[in-house]
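What follows is a structure written as structure tokens; I'll ask about it next.
Note that this complex is displayed minus one protein chain, with the remaining chains in position.
Up next, chain A:
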């Protein structure tokens, strides 16, 4: 379970996050929705350690952690970026195995075996030797998911996973996210697409642009996908 408590973040005198709290329960999906400019991405960047929060607490399974830390206990969050940020100079396989080998100190064989499992699961088993430029948008996104999963995170975060995809691919991502949920993955999805959030999320955190209030709605009434 991920808990964020009383998070504050401002840039200069512009307050972006004012006392935001949220909870993502184990194996569930929390979606953060709201119009652009409301602070969704900043919130995600604080949780993933790409931005330093001014104030706030981060807890994983009740234990505090530092999103920017490098200790083993701090390596709990995986990120799938909006434009994926795959490494163009590395093959799909190398994209996935780089960090497990360098950071988790896995052997190349072990890392590659694990990566093959992930590729298989995501329907990419024949793509290991390709380079990012040879993949479609949806395939790149799945590689980005595999790359994040290879580090065995406790939570997987997505920044606008549907923004670059056509409606067909949108269903595809929803399927992948639901599939990972079935495997017990805890997930946090930032999106401006309210329908998509409704489709996949257990809880929704609504961000309003004007007064910057954040309301977590528990157990959304889910429409049939």
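The rule is simple: contacts are C-beta pairs under 8 Å (C-beta built on N, C-alpha and C of every residue); 3 or more make two chains touch, one makes a residue touch a chain; residues count from 1.
Here, contacts and distances are computed from a predicted model.
Name of the non-displayed chain as stated in its UniProt record, restricted to "aminomethyltransferase", "NADH dehydrogenase subunit M", "Polar amino acid ABC transporter inner membrane protein" or "Cation:proton antiporter": "Polar amino acid ABC transporter inner membrane protein".
Only one residue from A:26, A:61 or A:83 touches the chain missing from this view: A:83. When the missing chain is restored to the complex, the residue among A:1, A:59, A:98 or A:174 that touches it is A:98.
Although one chain is not drawn, the whole complex shows that of A:48, A:139 or A:162 it is A:48 that touches it. Within the full complex, the residue among A:5, A:25 or A:75 touching the omitted chain is A:75. Contact residues of chain A toward the unshown chain are 48-50, 70, 75, 77-79, 81, 83, 85-90, 98-99, 102-103, 131-133, 147-148, 151.
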